[in-house]
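One structure is given here, and the rest of the page talks about it.
Removed from the display is one protein chain of the complex; every other protein chain stays in position.
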């Protein structure tokens, strides 16, 4: 499907590319902001227990005094129960601290998104390089498999697989299931890129020089596909976060009481008019993260893969 | 009635916990709490006055009916809808709010049935001149036909009282291949005789179930009868698009003179299905235009409760009749650590029922439970508190009990809840955690819930589930939930604590053999407390059925015998001209 892979300039020189990333970073404000947002949420993910300890509440700790049971468990106080004790208010019904939950929710959501992305990248690069470099039957078989996987109604299958599985770690299952349907996208990009690199002079030179196929793959091909893959991957992460949210929204996500953004949004949608704060907090977090990754991905693509590997 | 049937009805779309529970007059006990319950002021009364004849009543629903085929209809709200509007049964419940709704009245039959042979044979005689929607007469053979249908494996899901009590029921497989059940006799067009293998004094209660409604053989299309049941009641089906819309119009062959229960006020009843629960709530709160003549099928969503209770005019249109189900934390008594009485008692003490009530929608629509049986089965309609544990639990006592059991450091265990009860599961988890019992929650899709917890080997130690009596008698509750002889390795139902106690079993047999109903009732009530002391379960909560009605709706009340569902026999409109066509 990649129609325009003929004239990509060699992007093998990793150091040069990173230098231009740094230059670009200094130039674009949007990029600075998005890097900051991504860093912020990444930090939140890593240090979730520490950060939520600052607020003094655990993510699973009930606070009966913060909700009014006679009003269906609506938080007491303005803005969904925002107070010195609960910085972002509380969850209706349970009175759990929203700040603690959104911080821990970031951990779960981003963990799932990153891990699923990692699976997709590893599987996609392996399949793409193999198909592109070895060609022949390997290529045919792998390409068929890609076509088949892409023909699956993926959301429907993910819902189905999540809902029938029992007695398993749901976070792990979700990572695997999301990863399962994502790899052909990367594989196609990598395959196209590999095909175009395979007959470059420097690759031919290495081959003539007696390098084995593994050595060529590792030293010449992989660095060459790295740029487009990084850009593609960054742009994929928002989709992964959104998929986690969608699955959780449909009730097949992580196991309670573990918070995730998707699960928080799913539960808070119904409260949009009675407790808007509850709905806004996870929605805004999701929005900001997706936005930041999209901007970052755009910029990385412009730098690392100017001709665009996404077709 | 098992809660399974509710669950099947409650599609995933309804995240509101499975409804319909409570004690029929439980509102009185709420006075002792710190605030007066704001939701129950309409209980025991008819809301909106007497309706006028005519107009279109709209029912806003979030789901389709599970089954309208009378041989398969065993979901409380659906049974109310079916038997009040589409088909008549031998006997039915009076159309009265409050406790009077548990009184039986003859429907197709002339009386409540005549027992003979020590209540092993029951004879009913039909009223004269009863007709179907096409004017053909209703005969006793048609009732026999539907009873036979309920045995067919092609038509699963319905009440099994016929299968449980009729002679020869064990091996009968329905009428599809031309075989008939000899223990149901129809000596003439108006007489039907049931021969049972054991004495069953409460048979008239069973005869209110849709199994005992007529189905004319020529109209019987097997599984597809479900989409077009043939009417013997005041309305017939004009169109039925599954999961979208059901339109009922008057059955002109129904004779009001033969029917002391159904009033049939509206000309048309339109059920719109598959709407979002909170959008139904918003429409009925606003109650503008055609929505003024609408009633809700779905229960009020928890997040809408604050919008209703804070407005007096909306609150006045809320029905919150409690129904007869209780939910509890059931412990696997056959497996460590719950084979130890002290550990089970620790769970009873650690459980925070206030948190469960809040999780299920708050004290306005849920009552904390202090007994296993619902209040409706106790004298005075209120559950006694035999355990005397504070509603929010007694963590110190629980810790002490755990220490005595040699589990001073607590332990880890797992709890299965239906997806709809996720919040309740979290409340259980949090409250047991206070005593050092670390609970992992398994949420299971409602459709798979009873299969999952029915597998006694692979299931978790704890399950949160309940039971609803089929009619107001302890005999439809305690034996189902605590008789150890009915435990099955797979497909186990009711007794999810796997409680096997010889003294309890002996006592249940004694009570079942009592001929004096009042004495038996008292004995069931005492047994309830004795069982709780052995702690196979920790009482949880009892939910109410919360239904909003439009401003133009009259004659509305929640019927106690159908889990607080709106009684469709008497509901109608104040001003029919204001309704949509």
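For reference, chains read A and B in written order, and residue numbers begin at 1 within each chain.
Just so it is clear, a residue touches a chain if its C-beta (ideal position, glycine included) is under 8 Å from a C-beta of that chain, and two chains touch if they have at least 3 such contacts.
Everything that follows uses one rule, which is that contacts and distances are computed from a predicted model.
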* Choose one: "cytochrome-c oxidase", "Sulfate transport system ATP-binding protein", "ABC transporter permease" or "Acyl carrier protein". The correct choice is the protein name in UniProt for the chain not shown. => "ABC transporter permease"
* Asked: Of B:99, B:199, B:247 or B:275, which residue touches the hidden chain?
  -> B:275
* To do: Check the options A:48, A:116 or A:295 and report the residue that touches the missing chain.
  => A:295
* **Candidates B:97, B:157 or B:375 - the one touching the absent chain** => B:157
* To do: Decide which residue listed in B:222, B:406 or B:517 touches the omitted chain of the complex.
  => B:222
* Mind pulling the subunit B residues that touch the left-out chain? -> 1-2, 4-5, 8, 11-13, 62, 64, 66-67, 74, 152-158, 160, 163, 170-171, 173-178, 220, 222-224, 226-227, 241-244, 272-276, 279, 282-283, 445-448, 450-451, 454, 480, 488, 491, 493-494
* Structure fact -> Touch rule applied to subunit A and the missing chain gives residues 1, 3-4, 147-148, 150-153, 155-157, 159-161, 163-166, 238, 242, 245-246, 249-250, 265-266, 269, 272-273, 279, 283, 286-287, 290-291, 294-295, 298, 307-308, 311
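In the analysis below, only the chains that are shown with their structure count from here on.
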* Structure fact -> When centres are defined as mean Cα positions, the distance from subunit A to subunit B in whole Å is 45
* Asked: Of all residues in subunit A, which touch subunit B in the complex?
  -> 60-62, 64, 67, 69-74, 92-94, 163, 166-167, 251, 255-257, 270-271, 273-275
* In the complex, subunit B residues that touch subunit A -> 12, 15, 35, 38, 277-278, 301-307, 309-310, 354-355, 357-359, 361-365, 419, 422-423, 425-427, 429-430, 440-445, 448, 452
